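What you see is the complex with one protein chain gone and the rest in place.
And then chain A:
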Amino acid sequence: MAFEGLADRLQHTFQKIKGKGKVTEADVKEMTREVRLALLEADVNFKVVKDFIKRVKERAVDQEVMASLTPGQQVIKVVKEELTDLMGGEQSKIAVANRPPTVIMMVGLQGAGKTTTTGKLANHLRKKHNRNPLLVAADVYRPAAINQLETLGNQLDMPVFSKGTEASPVDIANEAIAHAKDNHNDYVIIDTAGRLHVDEHLMDELKQIRTNVQPDEIFLVVDAMTGQDAVNVAESFNDQLDVTGVVLTKLDGDTRGGAALSIKAVTDKPIKFAGMGEKLDQLEPFHPDRMASRILGMGDVLSLIEKAQNEVDEDQAKQLEQKMRDASFTLDDFLDQMGQVRNMGPLDELLGMIPGADKMKGLKNVQVDEKQLNHVEAIIKSMTKQEREDPGIINASRKKRIAKGSGRNVSEVNRLLKQFTDMKKMMKQMTNQKGKKGKGGFGGFKLPF
């Protein structure tokens, strides 16, 4: 796979210098080269990368980093800190005009996802801020763009202002504001047509709308998959319209999303929201720190560890480990453990945080079904205390009872019992191996699964 994470890349480099007692200037150069390539592969603009590398280099030759036993980890830490810094803090606030309605204008290239985002934003405003938005269909160029917005309006049960494809977008915007005032809509979201940033005629049209309606927010909608060109697009839209924020769409894909960094670097405008799916409630505040990890292909180990630490009782974890070692792990422990993992959040989100999880064969196409976990829980809870401690005693008639009690069927009970036995076997193997290899994994911290 072409897309190696930074961690993998750096590991290669460190393998080479591992034997050396001292890290030389040449080694630093090679390391920064790997950082550079990782960022370029993630579609961060090369100019942005250049500046960035310069800063990392300065910090990397720092005594502290090089003298440490794990210079690789240190470099990654430096890179991540710098990245997070560059990405800025979390800002998903939306302006409120002193005199309603507050006007938001959506702009961007064709196919970035403006219309869908308009719908999502309206939904967000109503749900989270209790507002009453009016959607304005000002894309008169693309066939059926107005229908698309109207359909979204129907789905959301929200008013859509449209005047057909004959009216000029400037007039539509003007009239929409008046309409909103009459109908007590406190927000107006104008969906404009997608256009190239180099199309002077159409860019002038946006400027005209801007002068006419004086929007409180101008959101530039950008496809997260955009490559090196993101800089040109963002710079151009920002120069001509002075956008107030950015919405990054299609982040639920598998792109690294280096465009986010490029855009932030050249415009210095906050990325406020991220589109995370095709459904209308899948608009989330943008998390700069998570984006930094993603760009590096590191997975979000830090928040995973954080989550684990928050949720896992340390004493419990120790007990569990002991149980794993002497194989006295019971179904009760299994249930406990499952509960702890689930406390951390939705499972597929957790999987996404594990670096390399997307490359693991078994995990690649796992569609985690939370319902299944509920079923497992129900089955185990339908067992007696004795059964949970010694599943060996569960015979056919007990299985029937358990199945009835949990509302599942016997084959599911069988499957669970088999999985549990397999798991126990695996634990035995793993604890044996551990004795030989010594401590590994997350710096001695044992994840509870």
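Just so it is clear, contacts are C-beta pairs under 8 Å (C-beta built on N, C-alpha and C of every residue); 3 or more make two chains touch, one makes a residue touch a chain; residues count from 1.
Everything that follows uses one rule, which is that contacts and distances are computed from a predicted model.
**Student:** Which of the following is the UniProt-recorded protein name of the chain this complex doesn't show: "FeS assembly protein SufD", "Transcriptional regulator, XRE family", "Macrolide ABC transporter ATP-binding protein" or "Signal recognition particle receptor FtsY"?
**Tutor:** The UniProt record for the chain left out of view names it "Signal recognition particle receptor FtsY".
**Student:** Touching the hidden chain in the complete assembly: which of A:Ile76, A:Leu121 or A:Leu152 does that?
**Tutor:** A:Leu152
**Student:** Of the residues A:Arg256, A:Lys269 or A:Arg408, which one touches the chain left out of the display?
**Tutor:** A:Arg256
**Student:** With respect to the chain omitted from the figure, which of A:Gly89, A:Pro143 or A:Gly164 is a touching residue?
**Tutor:** Final answer for the missing-chain contact: A:Pro143.
**Student:** From the list A:Glu81, A:Asp186 or A:Asp229, which touches the chain that is not on show?
**Tutor:** In the full complex, the listed residue that touches the missing chain is A:Asp229.
**Student:** Go through chain A and note every residue touching the omitted chain.
**Tutor:** The list for chain A reads 2-3, 37, 40-43, 45-46, 109-113, 115, 141-152, 155, 196-198, 223, 225-230, 232-233, 250, 252-256, 258-259, 278, 365, 367.
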